[in-house]
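Left out: one protein chain. Kept in place: all the others.
Chains here go by letter, A and B, matching the order in which they are written, and residues are numbered from 1 within each.
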Amino acid sequence: MAIHDLGYRPWTGSRAADITGSLVIARIGIRRAWQSRWLRRLLLLAWLPAVWFGAGFFFWEQWLLHPEVRDKVQFVLLKIPYTNQLISILRGPEDPTQMRHAIWAWLLQSFFRYPQGVIMVLAVGLIAPQLISQDVRSRAFLLYFSRPLSRFEYLLGKIATVWFYLAMIATLPALVLYILGIFLSPSLDVVQATWDLPLRILIASAVLMIPTASLALCISSLTQESRYAGFAWFAIWILGWFTYGVLSSLDSMARQPAAHQVADHVTGWSHLSLYHTLGQVQRWVFGFASFQESQTSAALLVAITIVSITILMRRTAAPMRA
Amino acid sequence: MLTLNNVTKLYGTVIGVNDITLALEPGAYGLLGPNGSGKSTLLNLITGQLKPSMGTLHVLGQVPWGNAALYRQIGYCPGSEGLYSNFSGYQWVRYLLQLHGLSLSTAGEMATRSLGVVGMRGSMHRPIASYSRGMRQRIKLAQAIAHEPEFLILDEPFNGLDPVGRHEMTCLLRDWIAAGKSLLLASHILHEIESVTHSFLLISGGRLLASGTAEEVGQMLADIPGEITLSCNQPYRLAQLLMEQKIVDSIKISSQTVVVSTSRPHHLFAQLPGWLAETDVEIFEMRSADQSLQSLFDALLKIHQGQWS
Partner (left out) sequence: MNPGNFGAVFFFEWQRALSPARMAWWLVLILFPAFIVALIRVSSAQPPREPWYIFLFALVPMLVSMLGSLLWASPAVSSELELHSWTYLAVRPHGKTALLLGKYLATVTWVLSAALLGLSISVLIARPADPWYLWSTIAKLACISCPAYAALYLAIGCLFPQRAMAIAVAYTLVFELVVGFVPALINKLTVQYRLLALLVDWGTLPLGGRSGSGMLAMIGDAPAWHHVAILAGYTAAMLLLAVVVVHLREFTSESMTNG
């Protein structure tokens, strides 16, 4: 029986490691996504909140240097939503210079949760829906898996494409913010007080990136038409937001909280919203919630990741099984 | 039927179609060109899906862009599939007929008729997802002829067809022409067009390089300089013989092989047996380089660029 020469077998030169297959897929995915003008514009927009929060670092340092304005600042903060955590820190008994870690953590957590959370949804909605659905429709699967490439390597390459852009949107700006905070501080001693924040940024990034990328690609693998995958992605977030918004508004109406207490207080309904579930775990990462408060949310994210990857592995194998 | 005056189509800085001037009487024509030559762009201009960046274009005396009346007179079968796989061929063709303003019943009758013409009547109620490649091509042709247009435009209609399918498609198109209707058939394969019509338009690099009959194209191919490899028992003797006849442009000799480059291969083929009869040179094998259309187009481009006369 003649064994057919598949071309690459006679190669006797050195071969790259298997993981490079994933890197190739990721590189191509990144390059293809980069061709989208709208994604490039969104990436530019994603850095604007860093400017806003950079101003927050600046004003915090000014707040430390000028005690006479503290009451006025607190008065203003009372009018801004989602700041009850910040106000409770500022009203705490600690020496203000000791609050630096908490304030910086709050700024970084807010950065992750509010502007970058929304931009993440839009960016992944631009990138992810066609990543696998187009491969299914064009039968590129047959080309991929006629090479020495495993399902895991294929999926890792696809997920890495999404991770790359999420890192550009969230991780990198947050790290730049941290470094900016150091430059705006009176001395390098602040590094000693805040050395753990870069690690928390990386963990918060992982919390943001892993379940969302898995879910997005899972949706992409379920259909051959990227517009359905895109719709499903946005619908999950929108329906979750709405659910949380309506139910927490009901509770708020009963309690009549102040403006700054809106949304942050109610966590019971957060598990119905992926956005708020992510936010709850990020609060724990940055030290504003205990693990007991966040364990359900964390478990939910782990479950979403596991289910998404399971479905992904099965869907990726489906053309081969047929 | 078709008039183009200095038509150019630009995609930003990329030229799709470059200064084409053309006037075609009603009839059947083949648009022949390699991949990326501008055939699809030209067809998109003719079918009114694109507007020329420069120049004017008229189809059946009318400007095609946004011309509803013209769309009733032309039928277009594009190269891409674009079929709704969950619907049957009959439903799809009927739907497209309804867009001509026909009632449901009339559209159904005409759809059935056209599907019968293309040999799909037996399968017309099956979902398109279950069709083979050839059946899909026939469905595409059915939608193009269903509303009985005067002028049929086809982009690579033989793509993906097996030999039987090609033969059937050829017969269909010949019948179409025999009925006195007009046809413009785009392909990159000469013999596909040759089997249907004898009039060619040769396009490459967005330019209309030449037009003529099949014989004229064949003559052009025959006159293209090419390499011929001759395996023989006395390569140096053969090389000397060919040099004496002054018919070759260059010769390369290896152990048992002579590779000649000549601008008159036709003449060489005709005269070689006579020359060899007077010698003891034996030729075991003779191969010529693929006299492909690409060679033809390369040659035509060189002529247009002034490199050859």
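Keep in mind that, in the parts below, a contact is a pair of C-beta atoms (placed from the backbone, for glycine too) under 8 Å apart; a residue touches a chain by one contact, two chains touch by 3 or more.
What you see is a predicted model, and the numbers here were worked out from it, not measured in a lab.
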{"item": "Residue of B:N6, B:T21, B:T56 or B:S103 in touch with the missing chain, whole complex considered", "value": "B:S103"}
{"item": "From B:S80, B:T213 or B:N233, residue that would touch the chain that is not displayed", "value": "B:S80"}
{"item": "Touch with the omitted chain, as defined above, among B:V7, B:L32, B:L50 or B:L241", "value": "B:L50"}
{"item": "From A:T171, A:T223 or A:T316, residue that would touch the chain that is not displayed", "value": "A:T223"}
{"item": "Which residue of B:H58, B:R72 or B:H198 touches the chain not shown here", "value": "B:R72"}
{"item": "Chain not shown, touching residues in chain B", "value": "40, 44, 47-51, 66, 68-69, 71-72, 74, 76, 78, 80-84, 86-87, 91, 95-96, 98-103, 143"}
{"item": "Footprint left on chain A by the chain that the document does not show", "value": "32-33, 35-38, 118, 122, 125-126, 223, 225-228, 230-231, 234-235, 238-239, 242-243, 245-247, 249-251, 253-254"}
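Rule of thumb we're sticking to: only the chains that are shown with their structure count from here on.
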{"item": "Approximate Å spacing (C-alpha centroids) for the pair chain A, chain B", "value": "52"}
